[in-house]
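Note that one protein chain of the assembly has been removed; the remaining protein chains are unaltered in position.
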Amino acid sequence: MDRHQLHDLIRAFLREDIGRGDLTSEAIFTDDQIGMARLVARESCVVAGAEAVAAEVFRVQNPQITPSRAVADGSRVNPGTVLLAVQGPVADLLKAERLALNLLQRLAGIATLTARFVERVQGYPVRITDTRKTTPGLRVLEKYAVRVGGGANHRFNLTDGVLIKDNHIAACGSISEAVARVRRVVPHTIRVEVETDTLEQVRESLACGVDIIMLDNMAPAMMAEAVRMVAGRALVEASGGVNLESVAEIAATGVDIISVGALTHSAPACDIGMDWDGHEVDVDPPA
Amino acid sequence: MDRHQLHDLIRAFLREDIGRGDLTSEAIFTDDQIGMARLVARESCVVAGAEAVAAEVFRVQNPQITPSRAVADGSRVNPGTVLLAVQGPVADLLKAERLALNLLQRLAGIATLTARFVERVQGYPVRITDTRKTTPGLRVLEKYAVRVGGGANHRFNLTDGVLIKDNHIAACGSISEAVARVRRVVPHTIRVEVETDTLEQVRESLACGVDIIMLDNMAPAMMAEAVRMVAGRALVEASGGVNLESVAEIAATGVDIISVGALTHSAPACDIGMDWDGHEVDVDPPA
Amino acid sequence: MDRHQLHDLIRAFLREDIGRGDLTSEAIFTDDQIGMARLVARESCVVAGAEAVAAEVFRVQNPQITPSRAVADGSRVNPGTVLLAVQGPVADLLKAERLALNLLQRLAGIATLTARFVERVQGYPVRITDTRKTTPGLRVLEKYAVRVGGGANHRFNLTDGVLIKDNHIAACGSISEAVARVRRVVPHTIRVEVETDTLEQVRESLACGVDIIMLDNMAPAMMAEAVRMVAGRALVEASGGVNLESVAEIAATGVDIISVGALTHSAPACDIGMDWDGHEVDVDPPA
Amino acid sequence: MDRHQLHDLIRAFLREDIGRGDLTSEAIFTDDQIGMARLVARESCVVAGAEAVAAEVFRVQNPQITPSRAVADGSRVNPGTVLLAVQGPVADLLKAERLALNLLQRLAGIATLTARFVERVQGYPVRITDTRKTTPGLRVLEKYAVRVGGGANHRFNLTDGVLIKDNHIAACGSISEAVARVRRVVPHTIRVEVETDTLEQVRESLACGVDIIMLDNMAPAMMAEAVRMVAGRALVEASGGVNLESVAEIAATGVDIISVGALTHSAPACDIGMDWDGHEVDVDPPA
Amino acid sequence: MDRHQLHDLIRAFLREDIGRGDLTSEAIFTDDQIGMARLVARESCVVAGAEAVAAEVFRVQNPQITPSRAVADGSRVNPGTVLLAVQGPVADLLKAERLALNLLQRLAGIATLTARFVERVQGYPVRITDTRKTTPGLRVLEKYAVRVGGGANHRFNLTDGVLIKDNHIAACGSISEAVARVRRVVPHTIRVEVETDTLEQVRESLACGVDIIMLDNMAPAMMAEAVRMVAGRALVEASGGVNLESVAEIAATGVDIISVGALTHSAPACDIGMDWDGHEVDVDPPA
Partner (left out) sequence: MDRHQLHDLIRAFLREDIGRGDLTSEAIFTDDQIGMARLVARESCVVAGAEAVAAEVFRVQNPQITPSRAVADGSRVNPGTVLLAVQGPVADLLKAERLALNLLQRLAGIATLTARFVERVQGYPVRITDTRKTTPGLRVLEKYAVRVGGGANHRFNLTDGVLIKDNHIAACGSISEAVARVRRVVPHTIRVEVETDTLEQVRESLACGVDIIMLDNMAPAMMAEAVRMVAGRALVEASGGVNLESVAEIAATGVDIISVGALTHSAPACDIGMDWDGHEVDVDPPA
């Protein structure tokens, strides 16, 4: 994640949540009233973004806030674990609190779910990847959380990967014509992937030398047959309706990649809260 | 929703998903290949954003796309219902498809969940509201979906509402001091709300004339007691751990407002897909 | 005022005044020629923005500029008082000078005029507020100056307050219908205000439980009658043609709020200049 | 004024005033309720920006608004004159009203004051110009209004004009050294101006061939002497404390330019209001 | 090229060249003085961007300008060929002229040079690609011109391609370790490329299954040896000091890709001018 881009994103999100200021806190706290708080896991999870995102939210809100004790990304933690401690002006801690939690809960949720998928396929030489079914505006963060959870990323957007789907094939008349047209204009640094529904399409894809063959919504037995057919001449990706129950059986078919939309569109947020240490607060009334 | 702001948001989201262009579709389709597709509900839901958001996504991507047959916001639809039809250059339909679906699924999900909460409290003079637990960057859209689902909005951000919490009270020494400080600087157009954990705090809040008393995580019996104590002299808001099971019992206590974080942070996306009508596509190869 | 938003504003204003650079000063001064100057009140005024705005203008222009001796906001000062001292590269002092003065003169002007209105109503339990008649682009600063001068703010924009005017009433057929429609969609955190021209409208407003009743351009006697009629069941706001001559009489009617467009649209700028201490300047010619 | 830049400015100003929407009007009006209104002069003035600015505000808010009957810039009008008529969705007319009036009142005020200065010097071959004492963020508009009022513009910013002041001269040791340093780096398309306080400085400036000599706060007799001394070899600009009473006497000294800060920093806003034609409004309640 | 992004770019470039307006043309032309002009090739070239870029510059400047007769991208034209005709307000044609020419000359220059490289390797199954040595801010346009000229694009930026260089190898201790680390985190949709200086490195790269082997500054004989060694198991890219004289010999070695920095960093601009048809101009003086 690029520092400048992350900061721009955080500033926009803070502005959304804060507006022109926190009416309540600014009426009550002066700038020199310092507080301390901890972001604490309320349930077991795989941490993602404590230092890289949540701590940055506080720093962007006010560089005088000092984050500490950030748990490393990818750590598995138990309920009650402090994921991040923050110290600084109370009003700024309050202004950053909601956004830091919203982001951290979501990213930890994605990392945790990803880790569960990865566990299910342990032992198989397969990678679990995300899709483009991410939250608008948060893709760079959500794909980061997938990596933290042990998964890998699929293409980031429509420019840095090629996926020939049924519409494209229909418009060209054949897979080979579609692949030929794409090859002509696509940088040689990018692999060409074709979405297939049938073994016949797998065969046609192989014949024209595609790099990645996506098996779309195939039954495991058919996937296994496709993998045998490909025999290492292309990467094979399973896609469509993958869940925690089915993923191991799919991995057993020998596919190289399993892409899972649920990693980002259906990961439940982790329960993470912010506990205040009130004793640090200077309760002298503001002048 | 402001037109300029919505378009800016959509442009940023399209840029995230498309990058500099759709390598695959631009290699295959020419600008004059026209297609037609339908966004179709795969499950029952309350529609939110078919015209106001999804259709705009397509229009922003290319003003030559013609959306039609948009289902009105708030409609309850059955599986198979066409929520929006779009016609235009195939490459642009493909570029806008993912974002339009991502947004529509999420907004319909929120409206649908909100409607379920609203149904549960039917007959009670209570309003179901959202919270600030929205997706960063999407608050204006998600709060719109809550209204579409029959709910109401709580404050949008920290500037347009006052909520005095335990930190504020602790820093001031008492609720009355906190309220006094806030009243001095807050526009008279904005109500002052205090978060209470005990009936003693409710009493203290009433004594200093707060406008809204939030009952935070109280048991229903205690809420009912608080409502009796308030006796119409302030609005009473129930908050904390509200779910579909508990909401009716809470409404029965006589509170005026029930705020529900789950409306936005836990609404499952509705299953909505895009079906293509292939026959419209001109399959002549591009020159 | 949010730090990020203030800095963005200042950067835009500096760019307007400086363009791509100060042709004259950059031809003459090197970066290591240090100067010192003082912003000095040329007339009596209430200070607003010496530290919060003018000092920030200099810091944004060049973080190496050290502002000092800033007079606290709200101070009443005599002619000759130093409001802010600045030390740093001469070329940058010259580039920031015009903007710092333009803003400080305007904000002090608003605070000074506000303070005069507030003085006139001393002893009455009334608040003097601003309106939306602010300078485009400067609202957040001008409303800050009103608070500094002892006034309070009315709604910031059309989103964070409700004001039902004659057009709205005409379109609905009645005040009660207008209020009902608005209540349905407005967050419970925001009070509903109605603009009234007659006592009949005041009565109708009261009957439908509006929170704030604006008396628009009424004569003092009529205002007093309206206040009696309301009897504490709503806030009462006087509006329209208020000036320093009339404000005390209006306050005497018992209204809670007097909104005064003149605070921002007609406050004469305070005369504040920048005096240079030439002896600090290194007059060695640049290499 | 560049169309793109003007629209960006207007969008920013509308966003400031409207926020995320007009709570009141959106609750009451549907998009198909059409209204008509007129911006009407309440006092005599020179019009500036009726078509170029106010009409654009309405068009930017909603392209479906049709402005008409715009009075030409520079026209002198009597009280009651319609400066602009607008027709379109009522909610959008209400959203744009405040900004359109705020800008038009200010620009007409500047044009009107400028015209008064210009009248006072009629018959003298002198131009009345503005200064950099403009409202931050509005310079391009305010300088436009000065031209509309019959005045001319001084440099727009520190990049497109050279003005050597006492600080610069002190740092260089002499006017000639300051001029020499500036000439070396300044484009030949830009004239070099020097600020002078004494006739000796005028002589020195002439000797080193400056293009414009500013007479800063000189008495009229001394100005006349300076003009004789210059004898057409440079442009002569009078500056400092010019007002409607003194301007004719200054013009009589023979100076070429009189720059007047008051044109922009002290022009009282013209009284312009918006009158609604209620009969056009469809009062059917929204569905 | 994305329409929104292209327009944003053009608007920024127009603002750079025009500033706040064209002092000269706005003083002379009224909006209704219409002119006609033609962009004409002064030398033979391959056209790139007549419609896609130059015509857009005019449209963005003023939508009332009508471009016509745009020569198709990739066309080879002789001196005197009209590449684009434009008709519209003279002042706007003058404002857009410089930018349209600057861009068209540069893009045609790149396309023309690319076409010369492509011709030299005709008959060889090799693709000529660009590099990251593009003009800052213009990469998307310059890479487009390369494709128009018959070349192909290398990776667009550091995110959408992998190139392991000597620094990376040194830091890892070996090519295989570097490749292993990269493979773990890179999307499977992106090929891994390694820069090699020796045949030993080519061998090591092959052994760990890299997808693309770059031969950096190797002599043709050594390249040929490398190609034999690779034997189709990876793509082979020649890089470093390629010019029109050497490119055919390099192609003859059997490499798959030849990347040429000169395509973008050293392409001479094509000589293209704008001829006016003065008879269309209405010479009536403006009112």
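Lettered A, B, C, D and E in written order, each chain numbered from 1.
The criterion applied here is as follows: a contact is a pair of C-beta atoms (placed from the backbone, for glycine too) under 8 Å apart; a residue touches a chain by one contact, two chains touch by 3 or more.
For clarity, every value in this text was computed on a predicted model and none was experimentally measured.
Enquirer: Name every displayed chain that the left-out chain is in contact with.
Expert: When the full complex is considered, the omitted chain touches A, C, D, E.
Enquirer: Of the residues E:H4, E:R69, E:K133 or E:R203, which one touches the chain left out of the display?
Expert: Result: among the candidates, E:K133 touches the missing chain.
Enquirer: Taking the entire complex into account, which one of E:V77, E:V182 or E:L215 touches the absent chain?
Expert: Of the listed residues, the one touching the omitted chain is E:V182.
Enquirer: Specify the residue from the set E:N157, E:T198 or E:N217 that touches the hidden chain.
Expert: The single option touching the absent chain is E:N157.
Enquirer: Of the residues in chain A, which ones touch the absent chain?
Expert: Touch with the absent chain occurs at residues 1-5, 140, 156.
Enquirer: Mind listing the chain C residues that contact the chain we can't see here?
Expert: Touch with the absent chain occurs at residues 11, 14-15, 18, 20-21, 62.
Enquirer: Determine and list the chain D residues touching the chain excluded from the picture.
Expert: Residues 127, 129, 147, 152-156, 159-162, 185, 187-191, 193, 212, 235, 237, 256-257 of chain D touch the chain that is not shown.
Simple rule for what comes next: only the chains that are shown with their structure count from here on.
Enquirer: Over half of the interface residue numbers used by both chain B and chain D, so same, or under half, so different?
Expert: different
Enquirer: Need the CA-centroid distance for the pair chain B / chain E, whole Å please.
Expert: Roughly 44 Å separates the two chain centres.
Enquirer: Counting only Cα atoms for the centres, state how far chain A is from chain D in Å.
Expert: The mean C-alpha positions of chain A and chain D differ by 52 Å.
Enquirer: Identify all positions of chain A at which a residue touches two or more other chains, and write them in rising order.
Expert: 18, 20-21, 156, 159-162, 185, 190
Enquirer: Sort the chain contact graph into one of these: line, ring, star, complete or other.
Expert: other
Enquirer: Please list each pair of chains that are touching.
Expert: A-B, A-C, A-E, B-C, B-D, B-E, C-D, D-E
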